[in-house]
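Every protein chain except one is present and positioned as in the full complex.
Let's look at subunit A:
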Amino acid sequence: MISSANYNWKVAISLVVLLLLSFVAISVGPTKITITQIWMSVTQSQDVDFGITQTLWQLRLPRIVMALLAGMALSASGGAFQSVFRNPMSDPYVLGISSGASVGAAIAIILGLNSQLLGIPFFAFLGATSALAIVYWLAFSLKQSEQNTLLLAGIAMSLMLGAIVSLLLVINREQMESIYFWILGGFNAVGWQQIYIVGPVVILSILLLFNYCKDMNLLSMGNETAHSLGINVKQKVAIILLISALSVSIVVSYSGVIGFVGLIVPHMVRFAIGADNRRLLPLAAIWGGIFLILADTIARTVIQPGELPVGSITALFGAPYFFFILIKKSRRHV
């Protein structure tokens, strides 16, 4: 029931799409790299132009890997948030968790911790969990039928945290550039060193999240139902949200706030393969990677040699999609 032949095919096709897209993403850009050159640089790197090897290994590949990791983390956590809050419109961005992480990161930059490798992630995690604590408290204080109020509260919190970042920016003019650069988000400054930190955290937290898919299915039916099926609701929700916050904050630490990925991707994947999280989350993670690699490739090629922030590309897709879900949801409740 969980993994059928049909499902395995869909996973296989998704992986092929991911691989093909990665090749395209490696080859396009100011320096064109052909498939032959990619092949050569793996097999006989001494025969390939040094500039090309450098672009491939030190610029494009880490960037693609980071986009993949970020997409995986944001989509898997988005799927988890949606089940836990029983709302297909919630995700770490909409509920203000990403903004919480960004306030934490901005504080770390102001304190001069950006030279230390773990300074920003640590503060980002603190920021994310503080925002999360408020969301968690609200979720259990509000009636189950008022989950849309939770979204509004999350959006209000995002706005407030955004304002705090702006404020920090203005009163710390000397660091304005580095904060602003980081707020715009994106994968342009990524090297292998960051991937060695982000990679294990993201992969570990996604594997942990997969472990809770059955519980997420029950939580999506309502707290009372979940409880009657043997779930310790508050504890499970707290664990799932903490794991999500961990992966989101590490991503936000190194690539800034990238919105809507966690909203769009799980929603689309659910449409294709159904709501069972045991199938949804793994596939959503893959497609999250695909989506962000695509968005990043568009962001860095559309106005060459300049670059757009990747967050603006995801928002261009994401905001209309948000409206689409909103309308679909309200029609269903008529």
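Here is the rule we go by: a residue touches a chain if its C-beta (ideal position, glycine included) is under 8 Å from a C-beta of that chain, and two chains touch if they have at least 3 such contacts; residues count from 1.
Basically, contacts and distances are computed from a predicted model.
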Listed names "NADH-quinone oxidoreductase subunit K", "Response regulator receiver domain-containing protein", "ABC transporter ATP-binding protein" or "Electron transfer flavoprotein alpha subunit apoprotein", matching UniProt entry of the absent chain: "ABC transporter ATP-binding protein"
Residue, one of A:S83, A:S102 or A:T297, that touches the chain absent here: A:S83
Identified contact with the non-displayed chain, of A:S14, A:S75, A:S220 or A:S253: A:S220
Residue in contact with the excluded chain [from A:L59, A:A275 or A:I298]: A:A275
Footprint left on subunit A by the chain that the document does not show: 1-2, 82-83, 86-88, 144-145, 211, 213-214, 217-218, 220-225, 227-230, 270-271, 274-276, 278, 332
